[in-house]
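What you see is the complex with one protein chain gone and the rest in place.
Here is chain A:
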Amino acid sequence: MKVLVPVKRVVDYNVKIRVKPDGSGVELANVKMSMNPFDEIAVEEALRLKEAGKATEVVVVSVGPAQAAETIRTGLAMGGDRGILVKTDQPTEPLAVAKILAKIVEEEKPGLVVMGKQAIDDDCNQTGQMLAALLGWPQGTFASKVAPGGESVEVTREVDGGLQTVSLKLPAVVTTDLRLNEPRYASLPNIMKAKKKPIDEKSAADLGVDLTPRLEVLKTTEPPKRQAGAKVGSVAELVAKLKSEAGVI
């Protein structure tokens, strides 16, 4: 079984982002970019399936600018076999990404797509569900455990009340949650090896997908700033203030 892992290049999770003063967006120039953390978890899971003999090949795919090739390289350095870059300089909305990924799936015919539940830049949490819908496949979102059998895969999901386990007919789409695994670091020899692994390049136009955004961004603003309050000297003072000043107890 081939496993396809879509990965997104996003602002590193440690960066404190800045909104542009003119409200046109978020400052992306000279900002550290990394693989979306949930996608690292997805790559790791695919590699573990391969190491367990349940997957044969791990293909890492990204939709984005030329630099997204670096993000794919990160996945190859972790142990992915080859990459596909769908190059575009336009901002990509989940619906368009899902359409592109559906085309890649048609070409590659993976048995399983493992991807992040959420990109930490747009916080959309939709691409995996959309891809599953377009393919007519089942979906196992917010996975904390993935156990493929012959014809199906059991997925344990992190849901509001706790955990839920579902069984999905293969092929299927799985989206990762934080507790699925702890991604490995790429070793230096593997980083070197990854430089020689192939990355196939395509364009959205080659695939016949229209990327025109459906959402027009009217403005981007800073959220209202919360004022830091005061330090209190003791627990007794804290309780007195919560009672008389804040009125919450």
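Keep in mind that, in the parts below, contacts are C-beta pairs under 8 Å (C-beta built on N, C-alpha and C of every residue); 3 or more make two chains touch, one makes a residue touch a chain; residues count from 1.
The rule is simple: contacts and distances are computed from a predicted model.
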{"item": "Record-based protein name (UniProt) of the chain missing from this complex, from \"(2Fe-2S)-binding protein\", \"Ion-translocating oxidoreductase complex subunit D\", \"Electron transfer flavoprotein subunit alpha\" or \"DNA polymerase IV\"", "value": "\"Electron transfer flavoprotein subunit alpha\""}
{"item": "Contact partner of the left-out chain, one of A:S34, A:T74, A:T88 or A:T141", "value": "A:T141"}
{"item": "Contact footprint on chain A, counting only the chain that is left out", "value": "11, 13, 16-17, 19, 26, 38, 93-95, 98, 117-118, 120-134, 136-142, 144, 154, 157-169, 172, 177-179, 213-223, 226, 228-232, 234-236, 238-243, 246, 248-249"}
